[in-house]
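Missing here: one protein chain of the complex. Every other protein chain is in place.
Order of writing sets the labels: A, B, C and D. Residues in every chain begin at 1.
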């Protein structure tokens, strides 16, 4: 018998029994769709293989995809909206980095020091996840038959705990690394990054 | 089987079994009426839809409404008294914010750094909750038949753990954002923000 | 089924099953008499109604009353000795405070920053509890038939975990607020604040 | 039913069921002999009665006695070696302290700020335990028939988690308080403070 500890969408600390290790991801998906999260975002953000980005099941980490009013692909996680960015490969003498896709947001006043990363100038940002390198793992993918944006299905409860902070940030956007613009896919839920409800 | 972790009104750490996820809010209401809380107030305060403000069930987060001796609407949470404020919409070139209702208090000496927010000048405040945007969620509302202020019913145990600090703050009040005065509703319990008992 | 988490007198982390919420205070009393505590002292100290001070059951928070060698009323909590002080009511233009009774001690070098409160000059102190305002709650009182100082009964195990620090403080005493001397009651156990055993 | 939380000798977080409060110390002894600890060392170190020092059962706090290659009495606790010191009584106008026996070590670079205590000059030290005043409590003593140093018996697993730091400290030794030299008793295990295995 396993037990997983969550923070609910209302911020409460709740643990749930799991019948066995093979059922764990299923339980994380089930409660993640409600905006429940387990553990902390790792320093620097979650790391997943690049090949998992296309059909990644964001409910695994209590997040959900949406498209904001500007047509940009975003991810909502504990009330914060993260923007999708494509990072080109770097191949200099000092630094070699494969191409990657990163979900990050500008830092806010209330962010603790240890999640802020420095970019050019005085800009600071916070990373939720990076998809880079590695081999695809099917266990991270959306279950077959479940669309990324279940528009007609039972809508998960909105994350109520954390605050809507994107609305308070200035309109300027972070550019912490080489970014390649990409048109937003059509099949995602239209939502406003400023209104998680 | 779920288990939720509370801090009781006496400050003790107590967990309670819950029969299933669908019973969770009911259990939070039951113990929240005693002043028990689960988890931390999110940085910047809880965020709820504006349409939930009128009949919000404060027991969900271990708080309760009252009207202070000046007739103002207040919320008591872990021994701190928060004042209701109406924030007008902001629509400038730099910042767009829908109208909101905010429950906040002036910061005290003993407040840790990470809950303090800066206002104009040297004033600092602490936010319990913001109601802004979004769509109403019925699960946050007071159960039918339960008045906001159950004056005749079994009075919940007073929060004893935290201290009465409002009494030690100077009489001047924070005005961290555009505030619109509003007459206090009649149907709330009359209480003094200085005496939680 | 509930479960309460304690820190034992030896500093160990132990949780105990409780049959129901109505049995919780009884279990806190039972283990509190051994010097076990649950949760942290709230910032600024526990707050209780003034009318509860006379027969307050200190075992509820893992503490016990004693009279030191100078005949002063003291409370021992996790190896620290706190002195009883009566605070007169304050009624100035800036500050209105009802009369109160406070249990506090001078701060020591090893006290973390967030429990220290400033007094006049450079003096810093730490508050365990304040009794002020409110309405008496019988649930906080000593059970009938149990004297405050059970001198002949089974003596609770002495708190061994924390250290005896009062002995290392200079003889000068804190006077962080208006203090009214009061003779010590006769019916408390005679003990030295410097020797918790 | 009780449950006690340990950190194992390998640093893992493991909780163990205990049949009742009267079995708790027995369980602490059983796992403490493996180097498992529960909770944190109190700030300033554990405090025990002076009369318990002679036959104190160090397994109660996950520690073990040994004699180092210089014949000094030492205690190993989570990979750190603490030296036994006898402190004379102090009886000045400012400070009154009964005689005591203290187990402490010099502070290392990796020690967090809150465990370091200042001594004369720039020297800093860390205290594991102080034996001073109070009345002997038999529950802290070695069980009858168990020698302090079970040389032939089943040797407890060495604490592997924390590091061997004594070896990296300079040879100079702390003298944070009046120290009285005392010959080491014969009946302790001969071990090197630099090699916990």
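The definition used in the following text is that a contact is a pair of C-beta atoms (placed from the backbone, for glycine too) under 8 Å apart; a residue touches a chain by one contact, two chains touch by 3 or more.
Here the structure is a predicted model, which is why all the values come from computation and not from measurement.
Chemist: In the intact complex, which of the depicted chains does the undisplayed chain touch?
Modeler: Missing chain, whole complex, touching shown chains: A, D.
Chemist: For a quick check of understanding: of A:82, A:103, A:125 or A:140, which residue touches the chain that isn't displayed?
Modeler: Answer from the full complex: A:140 touches the omitted chain.
Chemist: So one chain is hidden, and I want to know which residue out of A:4, A:34 or A:142 touches that hidden chain in the complete assembly.
Modeler: A:4
Chemist: Could you list which residues of chain A touch the chain missing from the display?
Modeler: Given the touch definition above, chain A has residues 1-5, 18, 21, 24-25, 28, 38-49, 60-61, 93-98, 114, 117-118, 127, 130, 132-135, 137, 139-140 touching the missing chain.
Chemist: For chain D, which residues lie in contact with the unshown chain of the complex?
Modeler: 3, 7-8, 10-17, 31, 78-79, 109-112, 157-158, 160-165, 167-168, 170-171, 194-197
Here is the rule we go by: only the chains that are shown with their structure count from here on.
Chemist: Can you give the rotation angle that fits chain A onto its twin chain B by Cα atoms, in degrees and rounded to the nearest 5?
Modeler: 70
Chemist: Could you classify the chain B-chain C contact as same or different, where same means more than half of all interface residue numbers appear on both copies?
Modeler: different
Chemist: On a C-alpha centroid basis, what's the spacing between chain A and chain C, in Å?
Modeler: 46
Chemist: Please work out the Cα centroid separation of chain C and chain D, and write it as a whole number of Å.
Modeler: Chain C and chain D have C-alpha centres separated by 29 Å.
Chemist: Of all residues in chain D, which are in touch with two or more distinct other chains?
Modeler: None at all.
Chemist: Given which chains touch which, is the overall layout a line, a ring, a star, complete, or other?
Modeler: The chain contacts form an open line.
Chemist: Which chains touch which?
Modeler: A-B, B-C, C-D
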